[in-house]
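What follows is subunit A.
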Amino acid sequence: MSAEEKYVAAAYLVVFAFVVLYIVIMALKLTRLERQVGELTELARRRAGG
Partner candidate 1 sequence: MNAYLADVAVLARKDLRLELRARSTVPAMLLFVVAALVVFHFALPSDSSELAANGMLWVAIVFTALLGLTRAFVAEREQRLIDGLLLAPCDRSAIWLAKTLSVLGFLVIAEVIALPAFALFFSGIDGATVAGVALADLGICAVGTVLAAMAVAGRARELLLPLLFLPLAIPIVVGGVGASVAGEPARYLGFLALYDAVFAIISWASFEYVVTE
Partner candidate 2 sequence: MSTWLRNNQVPALAGLAAALLCAAIALIFFYAPVDEDGLNQKIFYFHVPIAFTAYACFGWGAWKGLLVLWKGRPGADLESYVAIHQGVIFGAMTLITGSLWAKFRWGVWWTWSERQLVLFLVLFLFYSAYFMLRYSLEPGPQRENLCAVYALFGVVLIPISLLAIRLAENYIHPVAFNKHGPQMATSQFATFMVALAAMVALAGALYRVELLGKRLDARLRELRELLA
């Protein structure tokens, strides 16, 4: 593997790592949001129903 090919490989790795890291972060945030919205919805339902 020549030096330039190593750079190509490194570039791929870096780009993909960033993209998937972003996905992991989004997933964590969305999971947390879903939990919170679920709790709020429960509160609202109880208030609307009861």
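Heads up, the rule we're going with is that contacts are C-beta pairs under 8 Å (C-beta built on N, C-alpha and C of every residue); 3 or more make two chains touch, one makes a residue touch a chain; residues count from 1.
Selection criteria: all candidates are chains of the complex that A comes from, given by their letters.
Bear in mind the structure is a predicted one, so any value in this text is a computation, not a measurement.
Peer 1: Which numbered candidate, 1 or 2, lies in contact with subunit A within the complex?
Peer 2: 2
Peer 1: Using the touch definition up top, name the residues of subunit A that touch candidate 2 in the complex.
Peer 2: The contact residues of subunit A facing candidate 2 are 1, 5-6, 8-9, 12-13, 16-17, 20-21, 23-24, 26-28, 30-31, 33-35, 37-38, 40-41, 44-45, 47-48.
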